[in-house]
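With one protein chain removed, the remaining protein chains of the complex are shown where they sit.
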């Protein structure tokens, strides 16, 4: 996953004891939670959609590669970027790193723009594409290159 | 993901209220938990490895496709199969369905055989491969076909 | 907590691997989840309130006593009863036992009847009190005796 320009957005969060399982390292499902926190922060800041009520997409796919164990206590730093924007969907990539910069997990998700009232997928609004492109500093392809 | 022979192993489990989030449907990260419960049951029954102490692999990759929302209250039925066995890793596939058989999520994980004492990956034991092939009813390729 | 008449309602549920933490026993916060699943089942069957939309109370207090560790894999059986019904609140008690009947956790919660639209506590409806008393087989005091 990667020779796209680098991550311009990061969120940092503390690992919790409850995130761990036997062995004292973080349970693999928690990587989706860390990635989600980072996506909320990105969506708030970059897409300008604030709060739970303004979520306008649903998750269609997720993919994770586990590189190194995540330990407690500790903090993780999650890089987030949008790598493609299609007609109704968009793709994001993530890197979870420890404070020293070691790669712990990388991940990718696909989201579909969704109208919760009608229960249907909808087009990615033009202004959203522009905001995302302005932040990422490049034209975003329809599919991951 | 699939024209391999069908799922011969299933685990069924109840959805919990705590699995849901805003909207009353199950949070996407819970699919990894459902899949994990089914993998434990498979590993117990098919691989003959019982209990937490006898886990001999680590998770290297996970991939999920969300098809339909999972609702509370309800039950899910998870199909599990091994689709390939390499030198040190093996691949599994999963289908999460509702009691009427509708596909909710499909998933794939890659595991690496691991010796927790030495902290190293190890070869898939021959007897494990044989047990898996006996259960799946076919020779298992080195990579997903 | 207890020389009230015995538990007439039980819910049984499987422990999940993700419920455990370091040491392979269930994390203490999960007892609230087990108790909640049992409360949902009771509320559905005894109070006749089905589904997430029909919840008409909020949790005001919870109290837990941990007696023995809960292990994975395994199942728990949760006894639930209403022990008092006040003007706007009601109290419940719970016992979490293993399949052999050993007591693992006992718990107590206080709920307040709540109207989500107006955002206010409301009176316990007479028909609800009657349903609860019919099930419990006795008049329910205003406060835990």
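Quick notes on this one:
Letters A, B and C name the chains as they come in the text, with residue numbers starting at 1 for each one.
The definition used in the following text is that a residue touches a chain if its C-beta (ideal position, glycine included) is under 8 Å from a C-beta of that chain, and two chains touch if they have at least 3 such contacts.
Everything quoted here is computed from the prediction, not taken from an experiment.
Between the chain not shown and the residues A:37, A:56 or A:133, the one that touches is A:37.
Checked against the full complex, the one of C:52, C:71 or C:122 touching the unshown chain is C:52.
Touching residues on subunit B toward the chain that is not drawn are 17-18, 20-24, 27, 29. As for the chain not pictured, it touches subunit A at residues 13-14, 16-18, 20, 24, 33, 36-37, 40, 44, 51-53, 72-73. Touching the omitted chain from subunit C are residues 22-23, 28-30, 32-33, 36, 52, 58-66, 116.
Rule of thumb we're sticking to: only the chains that are shown with their structure count from here on.
For this pair, subunit B with subunit C, the centres built from the Cα atoms lie 32 Å apart. Averaged Cα coordinates give subunit A a centre that lies 24 Å from the centre of subunit B. Residue positions 33, 36, 52 of subunit B each touch two or more of the other chains.
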